[in-house]
Every structure is written in C-alpha cells, then in structure tokens.
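Only one protein chain is missing from this complex, and each of the others stays in its spot.
Up next is chain A:
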Amino acid sequence: MAVLLIQMKLAVLRHSMTGRRAAQMITGALTGSALAGGLIVVAGRDHPLASLPFDLLGVGFALWTAGWLLGPALFGGGDETLRPEHFSLLSFTPRRLAAGLAGAAFVGVAPLVTLVAFSALVVVAAKAGLGAAATAVGVLAAVLQLVMCVLASRLVTAVLGQVMRSKAGAALAALVSAVILAGLHSSWVLSPLAQAALRTGFPDPFSTWIAALPSGWGLVAVRAAGHGQWPTVAAALTGLAALGVVCWYGWAALLKRRLTTRRASGRPARVASGAWAKGPMTAVAARELRTWSRDLLRFHYLVFALCYALAFCLLPLAIDAPIFLPWTGAVFALWVAAISANLYGEDGTELWGKMMIPDAARHDVRGRQLAWLLVTAPPTLVLTAAMVVFTGEFDLWPWLAALVPALLGGGAGVTVLVSVLRPVPLADPHRRGGNLLENGTDFAQVLLVLILTAATAAPAYFAVRLGPVWAGPVTGLVGGAAMAWLLGRLAATRLESSAPELLLHLRTGVSPKRRRPAPALDRGRPHLPKPDLGLEKLGLDLAPTGRRAYVIASLTLCWVPLVAQGIVPALMLTTGQITRSWFLALHLPQHLQWPTVIAMIALGLVLLTTGLGIGLYYLAKSRRDGIEPDGGP
C-alpha cells in the first residue's frame, strides 16, 4: 500500500517536473540545503562556550520545525501531491490510507533536506567528543525528529484546514500568520540581544525553554548520552516517538472526517439591496464588494493585511520605537494591493461571461478598481489619521498626505494590471474545497506587487523630499490618480485584446504558447519583406512608422531626463555634493534648480509611460494578430 502510493507520488512528481514547478522545486531544494548546511556548520565549528552550539542548534531546530508546522498555512498548499479524496472510493480504511499517505509523505525534497539538517545532531555529538554512544543516539534522534516533524506538520495542516472553513477560522489563521510574518520582518528589533547572546551565551531560562520544546528533545538525548544519563536519553527518544504516533493517530482521525463529511452547505447569503449599482461600472464594483465579503480567501487576505500592518508597526514598541506607527495605514494599503493582484485568477473561467459582453473589459477593470478603493481607502485613512493623533507626529503630514494617496492610486492601478498580465490560475471557485490552504499564495506575485506599488509612490516621495511643502501632497494626489487611470487603461486594453488567451490560461493552468502563425497557413499569400526580427518580437512591426519611431526614441531617451538630468542632480542637491558637469539644472541660478530637476523627472516619466503604453498596445495587438490567420486587413 505505502509502496504503491510512494510510486504514485514519484510518478506525479516526475510529471510535474516541468518549467516553473521544477524551478520552484530546485530553488526550494537549494535554499533548504543552504540552511541545512548552515546548521551543520554551526554544529561543527568551535564556539567560545560549550553550551552555545547546543543552544544555537536548539533555536535552529525550533525554527525549522515551526516552518514545517506553519509553512503550509503561511505559504499555502502543503503537500497535496496525493490527495486523499482520490482514494476515498477504494476500500481502504482511513487508518490504512493514513499509513500509506504517511509513508508517501516522507518522499520528496523537503523531508530529505530536513534529514540533512537534523544530521547536525550527529555532527555536534562527534564534535563535542561525547563518545560513540552519543553519536549513535544522534543518528536515532535525527530520524525520530524527522518522523515527528513530518507527521506533526500533517496534523497541524489538517487541523488548520478544518478550522479555516469558517470565517472565524480564516480570520484566526490570518492573525497567526500575520503576526509570525510581521515578527520575522521586525526581528531586527532582537539583534542587539542576539549579538550579546552569541558572545556570552544564552540566558538560562531561554536555554531551558528551547530544550523543553519537542524540537529540542533530540539535543537533550545526545547531551544526556554524553554524560551517561541513560534514563533521560530513553525518555527523550521515547517522547519523540510517542509524539509521532499521537500526531499520526490524530491525522488519521481528521482524514476520516475530511473524507466522510462534506462542506456544510452555505448559510443563506445576506442579500444587500445594492441599489447604488445602476450602471455597468458600479455593477462590477457591487459584485466585487460581494466577493470581498463572501469569499473566504479574500476575507482571509484582508484580515491578514490588517493584522500584518498592526503587528509590524506595533512590534517595535517593544523596544520603545514608535517610528512605524504613523505608517500603519500605508503598510495596510500596500499589503491589500499585494494580496489582491490575482483578481482574474481567483474568479477563474468566469471570465467567459465578460468576453461575451461587448465593451465589458473596460467597465470590468474600472469597476474592480473602484471596489478596491472602496475596500482599501477607508481603513487606510482611518488608520493613518488615528495613528498620527495617537503618536502626535503631526509634522509628518506632508509625507503622509503625499504617500498615502500615491499608494492608494498606485495600488488600484497595479492590482488590475498585474491581474491581467500575470494571472495565477486557481481552481474555479465552485470546484475549490472549502479549505483555504489548498489555494497556495504565489509569493513571487505578492513580492512583485509590493515592489511595483511601492514604486508608484516614488514621484510623491521625491516631491516631498526635494520640493516645496505643497509639492508632495499635490504630486501624491495627481500621481495616484494618474497611475490608477493609466495602469487601469493598460489593463483594460490588454484584457480586451488577449481575453481568449487569458481564458485558456485560466482554464488549463498553462500559459498559451505565443505562437506565430504556422508557415503552412501563409501559403498562397505573397511574402512581404518583414521588418527585422527584434521589432517583430516587440510587436512593433504592426505600428505605423511614426509611432514605431516614437516608441523606440522615447524608451531609449527617457533615461536622460529621468535619471541623468533628474534623479542624479536631485541627489546632488540634497546631499550638497555638487559636481556641475553636464547637469543642466546645476548650471542655472539657485531658484530655478529644483523646478528644472522636477520638470526633467516629469519629462522622463512622460516619455517612459507613453512609450511603454504604445509599445505594450502594439505588443498585445501583435500577439493577438499573430495567432489569427487573417491578421492583415
């Protein structure tokens, strides 16, 4: 049974070793190996204190185990290569199925890397000269710890999977993962403490706690074996084994529940009148607002963004650093953008309905932007205002008044554009299980949107930094509105031109190949001389000559005003280290310097965005026509 399931899993893994999956797997394996190698190095190095390697390994193992337990909840998915549902109609008892799946759970890259990491137990025993017996105990403890880790991970993921079927559970899970992530991101707070610990050893209560956690029991066993305290060795190892068995039993019970109970039928929907939706765009916005409140995934994300913003900005208070507090609203807006940039992927093949409605793409994009703002802006503004009042940092107002609108506008633009350009296909909503964990979060997506959205606030940032006091807020407002408008327009154009490809991508989960027409189809038509390959690749071969020249010129030249005549002299002016060289602004009288710099940056941005806009338009057009047989007029 287990052997059969292991063979199945290997087969599935083999078939999914293509493209992005394989890249992800390899990146994961390399990162994991590097971390495991780090633990082994820690175990094998000389330390100023005899207890230090054990404490460090204890911390390392605790974090590693925490990764196994919470990783699936944080990063989505868990290992669902073999789904229990597939076997539910076969005549296995749940316990046998659990046994088989547990066996298969140990196959894969992650368990292997973990075993390498835990083999630090053997290294530390040998290095500390605890004797052959202790080394042997180390081997046994490494294996038991791996078993405990994998099974406990299954159990915790299953428990969370059950809990996350309700709104309360989704909120709770969001709170936990937000606090953990925010905690990791503010761990610099701990760095002075950690540096002291590395020199003088960990405080005793800390070491005791680390050893008391199940992840530390292997270390306890190894140390005890070195000192000949065999009852302790036996207790620690038995404890690990027993914990593994308990986790397995619990998992089997939950598996049975998962296979035999269906998602409770939904409560009756709360129907709002939605009377304000009277036109196409407001109708889309009203529909989106319903999705925000009725979709567990979106709700979970929203709570996550809120909890993260609060945790991240409040945690530094632990060392009396309230510096982030006024920015809570901005952090919230950034995270809402980051987690809502897969609008089309989440809706799945529902896209077809909009494709059948003339002109729906534009209304759909604008409606989604409106809904995003309605969801994001009020909490952002309230958080910002409340925190400013709370901290009394009223001097920050030009910064906040510039960056908050810029981020809101940028978020409204970036989310729809990324949703269209880089969808992450998910199962259709009605086919998804009730379990949020099955819908993995695409972290590349989240990171991309965080960076892009933050980047949209750059003009506002520079305006506050470099301009007069009114420039920041004005740039923030105007820039935010412009970003929302421009990026939304790009998204709509793109959606209109490539909706069939997007639908195919969402339906099959595979990005359609961007093929040019097969040569066979061209037969009989005169072969026109083609523009050179580069232009064709960029889709510019379809653009009229004037526009083609403009795109090329603007994209090549925009960097001169933007960077060379804008940002660089701006930096010089702020730092005071001025080299006149060829910087136009620096040769002008003082009162004209800043306006010139700003004008240059603006010119550069205009060239960049218009060039990109036109270029992308023709790129989309060429993709569309390229696959069409009768592309030419």
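Observations on the model:
Definition applied: contacts are C-beta pairs under 8 Å (C-beta built on N, C-alpha and C of every residue); 3 or more make two chains touch, one makes a residue touch a chain; residues count from 1.
Following the convention adopted for this analysis, contacts and distances are computed from a predicted model.
Per the UniProt record, the absent chain's protein name among "Acetolactate synthase", "Ferredoxin--NADP reductase", "ABC transporter ATP-binding protein" or "Electron transfer flavoprotein subunit beta" is "ABC transporter ATP-binding protein".
Set against the missing chain, the residues A:504, A:560, A:588 or A:608 yield one that touches it, A:504. Across the entire complex, the residue among A:357, A:389, A:578 or A:592 in touch with the chain not shown is A:357. Considering the full assembly, A:274 is the residue among A:169, A:183 or A:274 that touches the omitted chain.
If you put the hidden chain back, the residue from A:95, A:127 or A:294 that touches it is A:294.
In the full complex, chain A contacts the hidden chain through residues 265-266, 268-269, 271, 274, 277-280, 282-284, 286-287, 290-291, 294-295, 347-350, 352-360, 363-364, 428-430, 500-501, 503-504, 507, 517-518, 521, 624, 627-630.
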